[in-house]
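Single-structure report; data block below.
Every protein chain of the complex appears in place save one, which is left out.
Per-chain residue numbering starts at 1, and chain names A, B, C and D are given in the order in which the chains are listed.
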Amino acid sequence: MSGAPVAPHPGSAQKSPTTPAETIFEARGVNLRFGGVHALTDVSFGIRKGELFSIIGPNGAGKTSMVNCISGRYRPTDGKVFFKGRDVTGTTPNHRAALGIGRTFQNLALFGHMSVLDNIMVGRHHLLKNNFLTGPLYWLTGARKEELAHRREVEEIIDFLEIQHVRKATAGTLSYGLRKRVELARAIALKPDLILLDEPMAGMNLEEKEDMARYIVDLNEEFGMTVVMIEHDMGVVMDISHRVMVLEFGKKIAEGKPEEVLADPRVRRAYLGEDDVEDDVPSASSPPARKEVA
Amino acid sequence: MTLLFQLLVNGLIVGALYGVVAMSFVLIYKASRIVNFAQGEFLLIGAWTCWWLLTSWQLPFWIGFPITLVFMLAFGVILQVVVLRPMIGEPIISVIMVTIGLSIVFQAAMKWMFGVFAKPFPQIFAHATMNVFGLQVQTVYVVSLAISLLIMAGFGWFFKYSRLGLAMRATAFDQQVAQSLGISVRQMFAMSWAISAMVSAVAGVTVGVVNGVSSALSFFGIKVFPAVILGGLDSVIGAVVGGLIVGVLENVAHYLDSQWLNWGNMYEIAPFYVLIAILMIKPYGLFGTKDIERV
Amino acid sequence: MPNAATAATHHAASDAPVAPPVAAAKRTMLSVNNIEVVYNDVILVLRGLSLEVPEGEIVALLGANGAGKSTTLKAISGLLKTEDGEVTRGDITFAGERINGIDPDKIVRKGIFQVMEGRRIIADMTSLENLRLGAYTRRDGGVKDDLDMVYGYFPRLKERTGLAGYLSGGEQQMLAIGRALMARPKLILMDEPSMGLSPLMVKEVFSIIQQINKDLGVTILLVEQNARMALQAAARGYIMENGKVVLDGTAEELRNNEDVKEFYLGGGNEERKSFKNLKSFKRRKRWI
Amino acid sequence: DIPIGHLADQSGGTSDVGVPYAQGVSDALAYINAHGGINGTKMAVDSVDYGYQAPRAISQYKKWSSGSDKIVALQGWGTADTEALTGFVSKDEIPAYSGSYSGHLTDPTGKGPHGSKPAPYNFFYGPSYSDALRGMLTWAAEDWKKKGGQGKPKYVHMGANHPFPNAPKEAGEQIAKELGFEVLPPVQFALTPGDYSAQCLTLKEAGANYAYLGNTAGSGISVLKACQTVGAKVQFMGNVWGMDENAAKAAGSAADGVVFPMRTAVTWTGDAPGMKLMKDISKISDPSGNAYRPVHYMAGVCTAYYMKEALEWAGKNGGLSGPNIRKAMYQKKDWVPAGLEGVCIPSTWTETDHRGMTAVNIYRASVKGDTEASVDELVKSGAIKLEKVATEDVPRKPEWLGW
Partner (left out) sequence: MANVSIIPSGDFKTSYAADTTIFPTKTSRNFAILGVVLLLACPAFLDRYWLSLLIQIGYLGIAALGLNILVGFTGQISIGHSAFFGFGAFASAWLNNSLGVPVALAIPLAGVVTTGVGLIFGVPAARLKGLYLAIATLAAQYILQDFFGRADWFTGGSAGTIAEPLTIFGFAFDTDERYFYVVLVAMVVMYILGTNLMRTRDGRALVAVRDHYLSAEIMGINLTKYRTMSFGISAFYAGIGGALYAHYLQFVSVENFTILFSIQFLGMIIIGGLGSIMGTLMGTAFMVLLPEVMQAATKLVSGTAVDTALNLRENIAFLREMSIGLVIILFLVFEPDGLAHRWKQIKAYWKLYPFSH
């Protein structure tokens, strides 16, 4: 179901103009309603290829819903979403995975009874060729060769995320933090061009957040994946993201460079809850994460 | 007054009976997500107990029947304590398998205790049959219809509003969470099994009165599956509605079959075709709550 | 052993129960003595863990992923059973009464309520029903008022009348916390309450925690990854690492401990390094 | 000893008739052993309940038919297992006496016009289901005339879509046409008890006069009751396994007037020279000697006795090999086992025709008043009576062989 390619100058509503060349994903006037609940109202934005794009906003603002619209879990009530210039509004999640969108989940969604290894191998699904006919004839059809080849790549991902020690463990029995890491590994295994991370650092202590941040940065810089990240830890968001979009009550209230966005009083009020400017106002550059101390 | 109309009436009346049995399924399911394959045997046990009280002890029905209900309550609790308690927290399907084991045990035990021959129920109503819209039907059917509506109303309220009702639903949703809230999973299970056993006794006695008591009655257990599903596994009202629908379906199917098609056996099979058709449109039955798809 | 200078007591592999000075003053409400926890009869997770929670205090329990924090809480609340885990050694006493091996629901009735990791709300019920279930063990009439109290804390929950399963992650987290408040327990075990909450909400939640601790005198054992906030709210803290307590002391002491600064609070007194320019290799700190 | 296998259904779906029949067989065999056995050697009878589950019957059979002491003959039971074993017994040449009377077991060569598979080693005592129905329909035709019924009587076959009820279906409908019945489309009802008012209402609507109940007692009772309730006045014709004292008791007044075929010349209360031996045999499992035995018990005894005499003959003529025993079955015409005269009905088997009995004794159940008491008492008090109404001799038409 291929749609018309993106018009040269999409979303004139957009502040930061994007040319199709560099826009990998674009949402145009996305609305999402659940009965009375307006999860998203007329949200438009574009994500440039190779950028690290963060979505922040108060709880229930519609961040996850937005990501769901990108990955195809939800279909916008109206509005369109474009991926690599194609209108993918109507396509199913599994189709989008094949197109190159991978993601992790806010509430863990691992395959609890599978080993970590298999969990990640599932990520290779759309890259593997063998099927229910060739698979069973393991040795005769080259399924074995293929499986092993992919296994090798998976092992690289495992090394990259430093989860060798739980390779064989049953995913369901891992601790929260480890599970989040395995989820990331599984998403990476898809070899996506666009990877969506829903609160990848929730439930991690500083040390682990640092690791996670490092992985994400590497994903973005080394592996050249475009990353969309939802995160509540402003420290991380400010430090590593190129651009930030802020949602509130399903509406986009700001978008732009981290420090710009942070400067926006609405954001500070709605999100950080720093209603009135205190005596030690942080310069936009210094991360407010530390301000929570105050 | 036409044959079709008579069949419709009959369908409704018998459907109500299916409704009762269906409810006894729902009760257990709502508290534990377990489908009880021994339900048919529960029904049988209820029937035999009442029969025994009425024949061996010559008790009048209005005494014997309440005693039966009390006995079934106790039976439900004991069963839960002895057999099902150890299974708490185990995979649902294993528990379902246990209920299958139970049905084997009870089936044999009943035959052992009461023999393999069908036994007639003593006359309990002054008039064994009565006239409904010009159709002669067994009085006991009509009575059970009334009872079933009562039970339905009762449980409808119970699960929506009462504290225990909520607790049962919580237990069904996630035993660990339920316990973390201070809900005694054991209590909930014991309760639901007891009530369910009692309800199935009502049905057991009814079918017993009509067909005579024999171990074959336990077949009603499986027979009502379509009704349960049609209404929605976890809906008390659905159970009764499902029962009525299946009852009517059977009769209408039989009507078409006997009048025109002459394929034979539509009576038994048609409900299943309709069942699938309805499920394809409403995957959770008519009143079942759909589970949450949220990531 | 690095920077033994700090006031905080390190105890490497020692199993000796700790009797911190503070505890001496207040009556200890909960004490965990040298427990060992095994999952599925094979996986040993807690290896002789001990901690104490004085009555009316907030105690923080910090540690890396997989250290065994949640396991510790589950061991206390008895929920371990439901995951075929068991306490194979040591004992847990609550208000002077040994409670290991008791069924979770009974423990709740004794006044210990756990807010489980990962929300765990009852998805196919409304948030109101969820809250009512929080008060399941209560008999007193106060439920109504507490309901208003919770709605006061989290107005969002009042707006969302649909099934709880459709709430956003954060909303669900609020619901989970609200549910605990509804129970009015003596001791709340909180497993990462701030997870998935916006900075605003995190503040909110922590002020709530302090508030109920002060006003309602509820004792709280707090497992938290946001060490900064936790050590602010808490009076004492424990730091654990694969199944053992490796460091403990007053919040004050811990905040000033160099290692804690570096690995939990982010940066010591020198300027905090940005997440951006972390070296791909970094020193890992382990006490054992 | 002479190893004999005995498959019984005491716990399964057909146990209501399986128990008395099996009791008859084992009592008889025990009695024979107690009185000199077969030419002086005892039979080692292995009675096994297989709960009417074919797979169990098979593995049990394999057990018997393997190893050192292979059974020389098999006392079988139901349709499912008999059909499943037919192939095996003919390969192993082990005569099998079944409680299943379906027509195609009567064709030893498989050359019958209806080309069912050959069943050279299957025997049963009694009229085949088809012949029994043929007999009853013949009676029904006369009965209709006698009653002075106007026009064509209407006949309908009722039963589940299963081997047992269907066995005599075509045979019945075919002869019904010949006899001038109007054949209504068959009415189906499940093998299990349930509400069959719908069926009865249609019977009533269609104005059926004679209906054959093909199922076993359990569901038959439901139909009888339902039809009584809705007031469908139909002359029901039960089948061999569908009606007996217990069924009559359970169905109560609803069973009043139902006719059904009987495999013995008398019931337990009847008197015939053979009844003495019958009663002695009964004492094996009931020393007090005052238990009432339902019709299936007596049928079981007769079946066992035919096997006994066959074994004896074979023993005297070349030993107890399968083929010999089979041969023995063909020795006598109008054969009645010694001592059971007037009880077992004269039967004749030949190499090409295993329709042992074609004479159909038709009985009517009469039930008066309530039926709470035990069967013995009910029969004594005359609340339940089984009265003979006629004996129909069904011709041995070759084209009816095997169905």
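Operating definition for what follows: a residue touches a chain if its C-beta (ideal position, glycine included) is under 8 Å from a C-beta of that chain, and two chains touch if they have at least 3 such contacts.
Just so it is clear, the model here is predicted, and its values are computed rather than measured.
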Among B:G19, B:G64 or B:G285, choose the residue that contacts the chain missing from this document, as touch is defined above.
B:G285
Hidden partner chain, residues of chain B it touches:
29, 35, 37, 83, 86-87, 90-91, 93-95, 97-98, 100-109, 111-112, 222, 225-226, 228-229, 233, 263-265, 268-269, 272-273, 275-276, 279-280, 283-285, 288, 291, 293, 295
Contact footprint on chain D, counting only the chain that is left out:
8, 10-11, 19, 22-23, 48-49, 51, 54-56, 58-60, 62-63, 65-67, 79-80, 83-84, 86-87, 91, 104, 116-117, 161-163, 165-167, 285
Chain A residues touching the omitted chain (full complex)
71-73, 92-94, 97-98, 102-103, 105, 109-114, 118, 121-126, 128-132, 134-138, 143-144, 147-148, 151-152, 155, 168, 186, 190
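Throughout what follows, only the chains that are shown with their structure count from here on.
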Considering A-C alongside B-C, which chain pair is linked by more C-beta pairs in contact?
A-C
Taking the mean of all protein C-alpha atoms as the centre, the chain whose own C-alpha mean lies closest is B
Rounded to the nearest Å, the gap separating the Cα centres of chain A and chain C is 29
Could you pull out the residues of chain D that touch at least 2 other chains?
none
Junction residues of chain A - those touching two or more other chains
64, 106-107
Provide the residue numbers of chain D that touch chain B in the complex, in ascending order.
10-11, 13, 15-16, 18-19, 160-161, 185-190, 192-195, 197-199, 201-202, 205-206, 217-219, 221-222, 225, 229-231, 246-247, 249-252, 370-372
Where on chain B is chain C touching in the complex?
89, 163, 166-167, 169-170, 173-177, 179-185, 289, 291-292, 294
Using the touch rule from the top, collect the residues of chain B that touch chain A in their complex.
295
